[in-house]
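The structure is given below, and queries will be raised subsequently.
Shown here: the complex without one of its protein chains, the others still in place.
Just so it is clear, A and B label the chains in written order, and each chain counts residues from 1 on its own.
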Amino acid sequence: MRKYRMLTLLLVVGIMATQTGCWSSKEIEDMSMYVGLALDDGKPTATEEKLDKQGEGYPKRNLFTATVQIVPVKTGSNNKQEKGQGKGDGFLNESETGDSLIQLMRQYSLRRERAVIGHHLKVIIISTDLIREQNIDKLMDFVLRDNDIRPSCIVLLSRGLARDTLKAGNSEEIPAFKLQAMPRGHFRTGEIMRGVNLTRLNSLIGSKQSFMLQEVASSDGETEFSGAGIIKGDTGRYVGPLDQMDVQSVSWITGDIEGAVIKSYNWHDEPMTYELKRLKSKIIPRVEGDRLSFHVHIESEGRIMENWDVDEDPSQSEFLNRAEKIFEKTLLQMLEHLLEKLQTKYKVDVSGFGKQLSLDHPQYWKKVKDRWDEVFSQTPVTFDVKFTITDYGSSKK
Amino acid sequence: MFTRSDDKITTSQAVVLLTDSILGAGILTMPRDITEKVKTPDAWLSVLLGGIVALLVVWLMTKLSQQFPGKTIFEYARNIVGKIPGSVVSMLMVIYFMIIAGFEIRILAEVNVFYLLEKTPIWAVIIPFIWTAAYLASGGINCIARLFQIIFPVSILILLLSFLLSMRLFELDNLRPFLGEGLPPVLEGLKSSLLIFTGFEIVMVLVGHMQHPQKAVKAMLLGAGIPVILYVFATMIVVGGLSVTAVLRSTWPTLDLLRSFEITGLFFERFEFPFLVIWMMQMFCNFCSQFFVTSLGLSKTFGIKFPLVLFALMPILFIAALIPKTMNDLFALGQTIGYMSIILFALVTVPLSLIYLIRKKGLRKHA
Partner (left out) sequence: MASYIPDWPVFVQAGVTLLIPVLLYFVHRWFRSVVTNGRGASGKLPAVPEESASPLTGDYDADLDSIKQAIGSNDDLHFREYKMAAFNIRAALLYIDGMQENQLIDTQVMQVLMGKEDFMKEMEPSVPAADKLAAYLKQHILPVVEIEEVQETHRLHEMILNGYTALLIEGTCSALLVGKPRGKTRSITEPTSEALLRGPRVGFTEALSENTLMLRRQGLTELMEIKKYTVGNTLKRDLAVVYMKTIVNQDLLQEVEKRVSKINLDFIAESGYVEQLIEDDILSPFQQVQNTERPDRVINALMGGRIALLLDGTPFALIVPVTFSMLLQSPEDYYERWLAGSLLRMLRFFAAFMSLMIPSLYISFISFHPGLIPTELAITIIETRERVPFPSLIEILVLEVSIEILREAGVRLPKPIGSAMGIVGGLIIGEAAVQAGIVSPFLVIVVSVTAIASFSIPMYSAGITLRMLRFVGMFFAAVLGILGTILFFLLICSHLTKLKSFGVPYVTPISPIRLHDWKDLFVRAPLTLMKLRPEMMKTERKRRKV
């Protein structure tokens, strides 16, 4: 009897051991990761067309072309003849055209010996051409919904072909990592926006208000941050770019700035530069009856960091006072220029006026929320700028 | 006595047991649940108010249980209302705890299958968990309390650390305007914030097992207070980090918050990993205590041996966990549990207390 009991036990254990398995087990070396995703207008690439001609495809509309940057490339086989535009050392770019992002992701698996996984997606680049036609909410739906992709990945716009930004540059670095690291320069200059990750994008899209995204320009594999693109809240589409100065001006208004320089020309038409040390800016919404107006108060402390005028002595307070005035004027001009662009050209608000209004006057905000861009473009805005130059660096001439 | 074999737990163990029984699935979904109702950044206020109400209920339950030292609800319900109604009351509680247990383990499995083990069948996640819990529960309330006490400090530490690290995304503006639309939305949110503290009914069992029942009020209030504070804190951090709109657009907002940043330079670049680990342990604790109370209730009510009930409950809990078909069913079940908690309060706690008071008065008059 005891013998049989042992036998049954062995049988059960045997069945358990062989029938259950490591269901989710996928060895890491059998996978590649896509670290960058570029979305372009739906034009199949040459390779893709060739491949499509040979085999049966699947029903789709060519709404967009998605390019993924895959790392690492298998080192064993010499894949110089691999297709795709970018061919650096450690990565590979692949493009697919279609109308469903997840379907495209699965398509890559048809073309690669290793499955691609999205856990390590670092950056998404959308071309402005695409976003002019497609609502950003639709494009981002998959990446927000997917369980692999982390919301920590950042989103950029590209004025040219988005996939070009993923091309190899001169540096050894993988382009996606480079792009991801670039917003960290935010602390040096106001021309770089704080990086917008998927969570933040989600909240921006959800609020139905207009916002801007960092734009990146590329040429021969070199990439540069070049201003920002405005996305209109109600349509979720691209309306136009802001240049670098405008981006900086927005930062001055919102106060979201950690380091910036302002260059100006003095009374001898010699350049001199102001480096920001501390900034206090406040948007003050005023509601009088039904009339809304904004006043922006900017107070800043900084130092003279470059002065080409050899005849003047920047350590003289007289010089400093005159310089302060000049810088104030320069900034005012910048701000006016930005406001002009926002209120008359694009008719949108991306510089935090609406947000401040919603904080200070929630009741009024509720009324105008749905047509805020319109309301904003007719709202008078006044500026009041105060600069204080506290020091002049380590040179006293 | 050097060795002890009675089922008594120390005061600190009682605190931890209660905390772990409340802290469960809620922390992942609660910010969204509440914000859906409130629609303003004041959700945390609703949680706070809900917590205070829950604390009041806990206080009432503790007071009631203290009148019967050494006895759990399954025993003293009979004393108060008689044998058969008492058994009915016990059964209500048992069913309630059983549904919570099934719900918790299902949520655990869903999150696991979605984020961590994509191809694993759901039963393969649930069954080992039930087994492990049964192994622990077979040791009685003492072993459960000891395990909770080991896990609790670690999980609180990591929970707080996760929240502190997500402070880098925190923007005070996301929590403003404070009471921009006044109190009405907050009260609206109270409806669902009352539901997230389900599980505190375990108080009526815990007090009976306490070594020093005279300290019960303080212990139970502390035990229920810790989750209240944590939940308020969690809501503030999540809403403050994600903003109201993003919270509303997310299924698991707390996880989304933790996945929104990477800490470069640390070995754990991705902080959702330790968070998920301790959350799963917390879920295990939660499940375990519900499992234990369910089996205790059944064995006390029907006079069946405890281990037998444990065995019998395993397949039942498994089936219960698999009844909801979709995520929406599951979230609906979560809501239902909340309503059940209120119904249970209305059907069990209040009448029991009233009848007890009336009887006591009556006795005093006679005496």
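We take it that contacts are C-beta pairs under 8 Å (C-beta built on N, C-alpha and C of every residue); 3 or more make two chains touch, one makes a residue touch a chain.
The shown structure was predicted, so the numbers you read here are calculated from the model rather than taken from an experiment.
Trainee: In the full complex, which of B:82, B:315 or B:362 touches the chain missing from this view?
Mentor: B:315
Trainee: Looking at the whole complex, which of B:55, B:124 or B:248 touches the chain that is not displayed?
Mentor: Touches the omitted chain: B:124.
Trainee: For chain B, which residues touch the unseen chain?
Mentor: Spelled out for chain B, the touching residues are 1-4, 9-10, 12-13, 112, 116-117, 120, 123-125, 127-132, 134-136, 139, 142-151, 262, 264, 267, 269-270, 272-273, 276-277, 280-281, 284, 307, 311-312, 314-316, 318-319, 322-325, 329.
Trainee: For chain A, enumerate the residues touching the unshown chain of the complex.
Mentor: Contacting residues on chain A, toward the hidden partner: 5, 9, 12, 16, 20-22, 24-29, 31-33, 35, 71-72, 74-76, 90, 117, 119-120, 122, 148, 150, 177.
Keep this in mind: only the chains that are shown with their structure count from here on.
Trainee: In angstrom, rounded to a whole number, how far apart do the mean CA points of chain A and chain B lie?
Mentor: 40
Trainee: For chain B, which residues count as touching chain A in their complex?
Mentor: Interface residues on the chain B side: 114-121, 124, 169, 173, 176-177, 180-181, 241-246, 248-250, 256-257, 259-262, 270.
Trainee: Quick check: in the complex, which residue numbers of chain A touch chain B?
Mentor: Contact set of chain A toward chain B: 20, 23-24, 144, 147, 150-152, 197-200, 202-203, 206-207, 355, 358-360, 362-363.
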